[in-house]
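Here the complex is missing a single protein chain, while all its other protein chains stay put.
Residue numbering begins at 1 within each chain, and the chains themselves are lettered A and B in the order written.
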Amino acid sequence: MKAKRAAVPYGIWMVIFIIVPMLLVLYFAFTTQEGAFTLQNIATVGRYSNVFVRSIWLGAVATAVSLLIGYPVAYIIARTRACWQSVLILLVILPMWMNFLLRTYAWMTLLEDSGLINNLLEALGLGRVHMINTQGAVVVGMVYNYVPYMIFPLYSVLAKMDPSVIEAAQDLGASQARVFWRVVLPMSMPGVISGITMVFVPAVSTFIISKMLGGGANLMIGDLIDMQFLGSSYNPNLGSAISLVLMVLILICMGIMNQFDDGESKGGGIPL
Amino acid sequence: MKKRILGLLLAVLFLTPLAAPAVATQGGEDGGEAAPLTGVTINVYNWGEYISNGVDGSLDVNAEFTRRTGIEVNYTTFESNESMYSKLVSGGANYDIIIPSDYMVSRLIDEGMLEKLNFDNIPNFQYIDEAYRNPVYDPQNEYSVPYTWGVVGIFYNKNYVTEEVDSWEILWDEQYAGKILMFDNPRDTFGIAQKLLGFSFNSTEESEWQEAAMLLKQQKPLVQAYVMDQIFDKMASGEAWLGPYYAGDAAILVEENPNIGFAIPTEEGTNFFVDAICIPKGAQHKEEAEAYINFLCDPEIAAANVDYIGYSTPESAAKALLDEEVVNNPIYYPPQEVLENAEIFINLPEETSLLLDELWAEVKMGGPGETATLIAILALFLALYIAAVLYKRRKAKREAG
Partner (left out) sequence: MKILSKIYMGLVFLFLYAPILVLIVFSFNDTDTMSRSVWSGFSLRWYERLFQDRMILDALRNTLLIAVVSALLSTVLGTSAAIGINGMKRLPRRLMMNITNFPMVNPEIVTGVSMMLLFVFGARALGGLSLGMGSMILAHTTFCLPYVILSVLPKLRQMDGHLYEAAQDLGCPPVPSFFKVVLPEIMPGVVTGMIMAFTLSIDDFVISYFTSGTTQTLPIYIYSMTRKRVSPEINALSTLLFGAVLILLLVVNLRQARDKREQKARREEAAG
């Protein structure tokens, strides 16, 4: 009985530092600078619908690419001999522990018109390609930063999968493709779902990657929020309203994803 | 060009007794006034790349200040007047020294966010030239001390831009699409469009601002990025070929890269700016901050400082210490006809200021978009959610049945 009480300090902490701040966002979103109630801020968010469309689109593309790249990686690792698995997983994690600003900055040097990739292409006689300051560059940056979040949950689900199930399907005469589509993929669905959320949420709300790799035309919701709080047009009320809409959007996404998650295995987290 | 200054400084350094580095000395050689101030740290908030920092044998201004007075400096930088303003009014940080530009100084004065300076603590104010005292942005000269001044012009890469650069119009030239940089702050960016259209920077006509915004939106597809100090890197590496920026930065850009040129569109006019040192309201170390201002106004320090950062000094005494080459360089000390046709930013009335914020966000973010689109997105997500819930229920039922 007494054990419960051990959670009290934590409960108080979370109320002060999570719930109260959220209420403050709510308050700011619905008030003017003088503190009077208004719906104007929320209405103004509509003017930036194109920013929302762009962010969701880029986030979705980055998530899809991460899934396409990450699934085979997770699958291959899960099928490797046990002693190699932890090494490979460690190799996937390692880049994540380099500061993410630096990682993104590194991509800037690679993708620039006079950057390394272009120098290499020219040396090979292939001619230069314009890459930086495009939506593609932003997607590359997102995939690079977030693909490990896709790989972990997929790996942890795939590694737990009983190989005898697959063998059974094969024994019953299913082709490899059929085994994958009918057995492996459905069974790894919890991993896919949690991977998608773990990539999509940070990708949609990033505010550095777009600035560094996207140039002037590809700013995202995060940049818009930053602009209202510490950037070039100070308006915390509008900033709170944008944050609120973003939060609602993300929570709905989580809701959708939760419906597909059977709730048994919370795939993953970040293994250290 | 840096040699003479350096020699001078070395002389000064050797004349003074060798002091222990960094850690609080007795405040030492410049009279006793510094002694009671030791052990304090002041928060200085300045533009990026805007102080001599000891690189390449230049004077490390902050370290020298600490050495002389024992006051430590916590030095942080901002990118634009507007972001400095955000940080200041958001209330999250207590600064002792800020260095905003003219129009921002008057905005802060109007909003009661600056402390009045005690000029008894700033005897070196005497060196500030008459022309820079009692400026429009601080008519009684109670709140600010000019730090540097300058004008805005266009940096261009001579390898790719071979025509003569004499108009802001070149920033709208499609043959340079994707190689053009613009300022990442509203006043400077709109200023260029305004001069191209022949308007005043300080217009209060909504239509004029709208027109300028239209022009900037037309330009946007050609713009590589809206940047501030990243211009150094992007111009030097050849990533960008054209970018408007402050004349003082030619000290680094033009001198280190022979293929970069600088031009001021004299006909259309440009922006003349003064950046001034102020103490924000509620500063916790006002006296120490005033000592810092006084230190920066010391002609020798001011000369070493502008010699490194390249901006123009408002002190004749400091200017006298600079190389002939610099003083006679029209980039740093432009001829009269440029200055005559240059306009200074004045703080905008609140209504115009709000309009500008809105237009600026529109230019940067694209738009304005339709509210309906956003509602549609939310509705779509909600519909997906409901569909998912229904799907799951049916599946559960089927499995149960």
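In this text, a residue touches a chain if its C-beta (ideal position, glycine included) is under 8 Å from a C-beta of that chain, and two chains touch if they have at least 3 such contacts.
The structure displayed is predicted, hence computed values, not measured ones.
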item	value
Left-out chain, listing which of the shown chains it touches	A, B
Contact residue for the chain not shown (choose from B:Phe65, B:Tyr95 or B:Tyr156)	B:Tyr95
For chain B, the residues touching the chain missing from this view	22, 43, 45, 48-49, 55, 63, 74-77, 79, 90-95, 228-230, 232-233, 236-237, 252, 256-257, 282
Residue numbers in chain A that touch the chain omitted from display	1-11, 13-14, 16-22, 24-25, 28, 69, 72-73, 76, 79-80, 86, 88, 90-95, 97-103, 105-107, 109-110, 112, 114-116, 119, 144, 147, 197, 201-202, 204-205, 207-208, 212, 222, 225-226, 229-230, 236, 239-240, 243, 246-247, 250-251, 254, 269-270, 272
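Assume only the chains that are shown with their structure count from here on.
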item	value
Where chain A and chain B are represented by their mean Cα positions, the distance between them in whole Å	34
Chain A to chain B touching residues, read off their complex	43, 45-54, 56, 112-114, 130, 132-133, 215-217, 219, 223-224, 227, 229-236, 245, 248-249, 252-253, 255-256, 259-260
Residues of chain B that touch chain A when the two form their complex	80, 82-83, 85-87, 89-90, 178, 182, 184-186, 220-221, 223-226, 237-239, 357-358, 360-362, 364-375, 377-378, 381-382, 384-385, 388-389, 391-392
